[in-house]
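Note that one protein chain is taken out, while the other chains of the complex remain in position.
Then we have subunit A:
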Amino acid sequence: MRLNPFRRRRFPGDVTHWPGLFTATIAFFAFVYLPILILIALSFNENRTVTVWTGFSLDWYRVAFANRDIVGAATNSLIIASVASVSATTLATLAALRMASKDRFMGKGAINAVFALPITVPEIVPAVATLMFFASLGFTLGLGTVIIGHIVFCIPFAYLPIRARLEGMDPKIGEAAADLYANPVRAFWRVTLPQLIPGILSGLVLAFIISLDDFVTTFFLGGAGSTTLPIYIFGLVRVGVTPEVNAISSLMLLLSLSLVSLSLFLGRDQNRNTGPG
């Protein structure tokens, strides 16, 4: 009911009912969501001209699934995203376990800055730098180099939620475990880890999405045989707009949307457990 814009205006100090805010917000969400919705709608269009609606059809999905290149690119995307997200989450979890503790040690701030570096600098810069690095070492560009690049930029996406989760944990629970004669190892496996699992899964899914959606790093570190879906889509889009692209793009959107909902759902569970009071 509070969203109702037609509700009688109260005194001007009531900032919740200022005129214009509601309209601006509606316009904002239209701006954000309409292009996505139009893209999805057009992927069901039977017409080849792409932007004029003539009728509903699933043809373009059929065409996309029958295309071997697309299936190959999707397979590559899944391989890269799985390996990169699992590796990055493992590294990030280990690091977060130590970094989340309250004690201070030399270089702690600097290490945190290093862990944030991959999301701080524009992706194009590390992408070409790593390209020069691999080429100088004589590495052949392909799946391997792409996966290494992805692991690096996935680390912060896994590290930040896991560390936040650890910092939000009630230290009293760990103390209680110690009071009940659990040794540190046992306390970790039986008390800390079970509490941390939602945080780890949430970080894992985020890293997976980020890897799956990546274009720039894959583009510069990839070679023959490492074409992913975004790379494939980019290649098609440069030539021209085709309905197959709409279909694959819509599928990618829906995949990311469902995965992020899953991750946020896991994250929501966290807040409920750790919220004050």
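In this text, a residue touches a chain if its C-beta (ideal position, glycine included) is under 8 Å from a C-beta of that chain, and two chains touch if they have at least 3 such contacts; residues count from 1.
Basically, contacts and distances are computed from a predicted model.
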Quiz item: What is the missing chain called in its UniProt entry, if the choices are "ABC transporter permease", "Glutamate synthase [NADPH] small chain", "Xanthine dehydrogenase family protein molybdopterin-binding subunit" or "DNA polymerase-3 subunit epsilon"?
Solution: "ABC transporter permease"
Exercise. Would you mind spotting which of A:A66, A:V125 or A:A178 touches the chain that isn't drawn?
Key: A:V125
Exercise. Please give every residue of subunit A in contact with the chain that is not shown.
Key: 2-3, 11-16, 18, 20-22, 24-25, 28-29, 31-33, 35-36, 38-39, 42, 49-52, 91-92, 94-95, 97-99, 105, 111, 114-115, 117-118, 120-126, 128-133, 136, 148-149, 151-152, 155, 159, 164, 167, 206, 209, 212-213, 215-216, 219-220, 230, 233-234, 237, 241, 245-246, 249, 252-253, 256-257, 259-261, 264
